[in-house]
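Quick one: the structure is below, and I'll ask about it shortly.
In this view, the complex is presented without one of its protein chains, the others remaining in place.
Chain nomenclature is as follows: A and B, assigned in order of appearance, with residue numbering initiated at 1 for each chain independently.
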Amino acid sequence: MLHYFDAAIIGGGVVGSAIARELSRYELSIAVIEENPDVVCEASGRNSAVVHGGFAYDTGSLKARLCVEGNRMMDTLSSELGFRFIRCGKVLVGNTDEDLKQLERTMAQGKANGATGLELIDSAKLHELVPAVNGSFAMFSRNSGIMDPFLFTINLAENAVMNGARYFLSHKVISIARKDGRYVVHTEADDFSVKWIFNASGKGAKAISDMLGITGYRIIGSKGNYLVLDKRLGPLLPMPVYPVPSNTYMGIHVTPTVDGNVTVGPDAVNTDDFSYYGVPADKMEYLRESASTLWPHIDKKDVIRTFSGILSKWVDENGVIQDFKIEVRPDLAPCAVNLIGIESPGLTAAVPIARYAISLMAEYTSLKEKKDFNPVHESAKRFAEMDTAEREKAIKADCRYGSLVCSCEKVTEAEIIRAIHNPLGVHTMTGIKYRTRAMMGGCQSGFCQMKIEKLIEKELGIRPEDVRYLRTSSWVLSGKMREG
Amino acid sequence: MKKTFTCIICPNGCSLDVDYDGQNIIVKGNLCKRGEIYAKEEIIAPKRTISSSVRLIDGDMEIVSVRLSSPVPKSMIFPIMEVIKKTRVTAPVHIGDVLIHDVLSTGADVIATRNAERRS
Partner (left out) sequence: MFEKKDVVIIGGGPAGLSAATALYRLGVKDIVILERESKLGGILRQCIHDGFGLQRFGKSLSGPEYAQVFIDEVIENHIEYHTDATVVTLAPDRRIEAVTPEGVLSYSARAVVLAMGCKERSRGSIMIPGERPSGVFTAGSAQAYMNIYNRMPGRNVVILGSGDIGLIMARRLTLEGAHVAAVFEIQDHPNGLERNIVQCLNDYDIPLYLKHTVTDIHGNSRLEGVTVSEVDDSCVPIEGTGKIYPCDTLILSVGLRPDNGLLKDAGIEIDPRTNGAIVNEHLMTSIPGIFSSGNVLHVHDLVDFVSLESEALAESVSRFISGTLSHDRDISVKCGSGIGHTVPQRVSSGDGFSLSLRVSSVMNDVVIKVRQGERDILQRKMRKANPAEMIRLDINSGTVLPSEDLEVLVE
């Protein structure tokens, strides 16, 4: 089937969804074309979930500028979109004279970048902020924070949908052709005829760029592995603790999550396989050892999960990591905004990146604002966060609030069912997980996955063998045991 | 013929030494009489029991759990499974109800092991 749209955004991750949401402010028809069955399958859902201060990037770079902007607007975004963001601050801890010099340089750079709330603190202040940390002094970044990267991305996407954008999930782009002043985007499923293209495809950005005719970019993958620790540890870590950074790498850090877990990571290993997320045994041990020099509470017994993410970095011929590249190349690909090398701090900077990309488009075409754009994504309060009176009220209104499906994370049937009928049409098990936190607790889905699988079957009227876990062919069950 | 078995009758898992001369069977190592009976059977014609599920129609769940009322020759287990897989029963069903009588003429019944009410 051939669809006509004004603009197609290739890639529905945090940057693609931010572009979709920001572009839905204007009188345009918008398609988001995403190869996965959900929007948080790659880097957008596989990161430290830290909102960066903007001090770690070269002054004058897009990374620095857009990160500082993103940091500033995060409170507004959080209240508009209803994802959790905690401006908890973070510390970069050091011990040696060399560390101190590096932190002073980082601070100076941060100030030049416009980052605020940076100060060097002594051991006493450091231990007041993070009691158990190992370190003699630190740079404290008051405005850094942590967020829920899943709901940030998902709610950007859902808000875009509310404002008229359409998502085409499980649509892998195969080729792009330029014909009669329009692009035809050919995918494994449908085809799209569009005036404008945004290449926001993260790890696939080089391939799409090549299809557009903008060739020659060199991209390397930097893979980072993480451990996830039990919620027992969250209360012991008030803010992320980082080592002293090098120019290109933040170092293995320990980070509280907005839900009270702790993540440990990432290491950084170059890779050219952008689809291999396996976590090797030696890396797990390395993470534990390395992070234990910062924070003493890391015990194998508390590990509930591991994961990894891959940053797509644009490098020059010498392998030196470059800035974000956000461009329109009228000579090679008119009416296409090409985003290359969107790595960290892409999560923090997603909305400023989107606005910047749209401003490039606006140089070529006039954009008319919609009157009825609604920036607010209405989210129901989580049952887990309600008090008793609120719970009573919720159950009275809908008795399915009284059925706890995931008892570790206190997620109710009402919330699962709402998540199954999400506006993007995501139907995977992990789709429910990222939207509700069901299956993320201590038992790691041992007790609740069967109930969730059954609800997906029932609500969508599909067979057990058609339920998927994360990706297109990730079947969960081979079928019924007894038919009939 | 001398053989050593692990008794599977109860979780004690006694190690049984069995001496069989073609006529008499001598069992040692058993903590109880059931072990002796098991060992004698095991050396001549081993028997097993199985548990499974039968499709339940109009019930509170899609299936009802079942087991055999007595052990059957090992060789009969897969044939009996084929019968169990094809069987459908209608709720209600109660513990001990015979769902398949004398399955494949083994003398064992397939009996329900839970109370399954009608779907409300």
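What we mean here is this: a contact is a pair of C-beta atoms (placed from the backbone, for glycine too) under 8 Å apart; a residue touches a chain by one contact, two chains touch by 3 or more.
Every value quoted in this text rests on a predicted model; they were computed, and no experiment measured them.
Between the chain not shown and the residues A:N159, A:T263 or A:S445, the one that touches is A:S445.
The chain omitted from view is touched by exactly one of A:M1, A:A124 or A:A281, namely A:A281. If you put the missing chain back, the residues of subunit A touching it would be 228, 232, 275-281, 284, 300-301, 303-307, 388, 391-392, 395-396, 399-400, 402-404, 407-408, 410, 412, 429, 442-447, 449-450, 453-454, 464, 468-482.
The missing chain lies against subunit B, touching residues 5-11, 13, 48-53, 55, 61-63, 65-67, 74, 77-78, 81, 95, 113-115.
As a convention for this text, only the chains that are shown with their structure count from here on.
One inter-chain figure worth recording: subunit A and subunit B are separated by 54 Å, centre to centre, where each centre is the mean of the chain's CA atoms. The touching residues of subunit B, when paired with subunit A in their complex, are 53-55, 62-63, 85, 88. Note for the complex: subunit A touches subunit B at residues 480-484.
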